[in-house]
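Okay, so here's the structure we're looking at.
All protein chains but one are shown at their positions in the complex.
Coming up: chain A.
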């Protein structure tokens, strides 16, 4: 339905997006993962026709939309990262405004406003001013505004940044419902791995402007099929013991976390006894350990050498 071919964007001499190829099938929910500054927002700005690519192409139904953006504008709904609403107006008035600019017919506008308010769970508060809403409620109306013209593709740019868990769950529920019940194609960008794991059938992982991996969750996890994650707690930790573990055979990555030390190593290796031995040499006890199944977070760590929120 929608695809990007070798899509690139330069700002002066800096390459922000570097040759991205991606596609979205109709009715699919696709995640675009990456840390801050990975180029996610620039990519979706190009897909939504707000930015012209420096090179490459974007096709909708096989037709290039770079020179004729009006075609994609009719089809997509974009939820920006910022709260793009009139704070001085009520939720109802904002949605009416967005309905009017999308030329939703007068006869159906009223029904559509009530429909989207129902979807985001704010029907009862429609007459209240946006400036009186909590961050989560504002984000929900921000999504509702993008739904006024019943878009076939919904592009959400980090829609859950800085909100409480309840609002976050509500937003994820709304997006899931749109995708599953209404057949809306979703492109969801986030740096929260768990959101993408929860919502998306396929994931593109971006870093430094490039797609470094893509596929379904199973496909991505298979990258780590030969690896093992061990979470270890020691009686005391020091830089020296971390360095010692890092130098052990088969260890790919070591990092200190709130829960102890997280180690990724080759699956077949007898890593646990090697760690216990290394710790004993330093006079340190292993107080707790846990073998973990790799997550997408581990995949990202494996591919980039850093965590998503670095």
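By definition in this document, a residue touches a chain if its C-beta (ideal position, glycine included) is under 8 Å from a C-beta of that chain, and two chains touch if they have at least 3 such contacts; residues count from 1.
FYI, contacts and distances are computed from a predicted model.
Chemist: Using the UniProt record as the reference, specify the protein name of the hidden chain from among "Spore coat protein", "Heme exporter protein C", "Aldehyde ferredoxin oxidoreductase" or "ABC-2 type transport system permease protein".
Modeler: Going by UniProt, the chain not displayed is called "ABC-2 type transport system permease protein".
Chemist: Among A:59, A:73, A:123 or A:217, which residue is in contact with the omitted chain in the full complex?
Modeler: With A:59, A:73, A:123 or A:217 as choices, the missing chain is touched by A:73.
Chemist: Which candidate, A:85, A:122, A:154 or A:299, sits in contact with the chain we can't see?
Modeler: A:85
Chemist: So one chain is hidden, and I want to know which residue out of A:145, A:200, A:213 or A:284 touches that hidden chain in the complete assembly.
Modeler: A:145
Chemist: Can you say which of A:50, A:66, A:161 or A:242 touches the chain missing from this structure?
Modeler: A:50
Chemist: In the full complex, which bits of chain A touch the chain not displayed? Write them out.
Modeler: So the residues of chain A touching the missing chain come out as 11, 48-50, 73-74, 76, 78, 80, 82-86, 88-89, 93, 97-98, 100-103, 129, 145-146, 149.
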